[in-house]
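All protein chains but one are shown in place.
Right, chain A next:
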């Protein structure tokens, strides 16, 4: 045996120096590849979780927009009884105008109503063209706006009492229905997202547990030669974070794609223009990826906390 020279060797190191970072990142990527089935499952569950969260948030945003547009509209439609002579219709209009709380009162004939609908529907409205003639079953109406909405019920009752008035369509009813639907979606969405989050955490931590088990020999050697717990941890956290980032990317891509497809197919709904997510696509992607990375890191840490307490031979029965 040759003489043993003393060569300068690493002394006390932090174990997480920048020079080791590349090595640790590479190990993390290697973990994902060597355990790809479980990694794929983790990505799948996390994508579902993020998609559902995103869908619930977008739904809420759209309900908000719809409600604002309804509130801003402040218009109520008063339908007249069918077959009412024009003179009678004009008299009803006069009576409505004389009420204290009425700001505007505009006559909308059945022909105007069909034309309005045709304008809003564009090409899709061709089926309604037949209604322009004698087939028009829409009633004549007055579109009114009130000075003080707090006196709404009182004024509506006065209008309904006028002879010749059939019914009053109030958009606040629709707004109320939308709010209760939004509340339902929010609360159901909350529970679904909570449960899926827990499932994602469970699957990610199990994925990392499997990787750790398959690399228990390396971990035991790392610990025996003096690797710090952080050095052992980093590749597994990197694994979780990469799974999270990947899921965030896929989920945001899918959400934007499906949402835009949906928006283009319902664009013809009257009185409603859906939220355009074009300008916030990058923000959605960023938030999704950050949330995914956070979940991944958390999943890794949960597993590692338990595992790192074990020593040498206790690491999976070595």
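Worth pointing out:
As a working rule, a contact is a pair of C-beta atoms (placed from the backbone, for glycine too) under 8 Å apart; a residue touches a chain by one contact, two chains touch by 3 or more; residues count from 1.
Following the convention adopted for this analysis, contacts and distances are computed from a predicted model.
Missing chain, UniProt protein name, picked from "4-hydroxy-2-oxovalerate aldolase", "Acetaldehyde dehydrogenase", "ABC transporter permease" or "Cell division ATP-binding protein FtsE": "Cell division ATP-binding protein FtsE". Across A:20, A:145 or A:186, the single residue that touches the chain missing here is A:20. In the complete complex, the residue from A:64, A:170 or A:218 that touches the missing chain is A:218.
Checked against the full complex, the one of A:81, A:115, A:206 or A:229 touching the unshown chain is A:229.
By the touch definition given at the top, chain A reaches the unshown chain through residues 1-17, 19-20, 23, 217-218, 220-229, 231, 311-312, 318.
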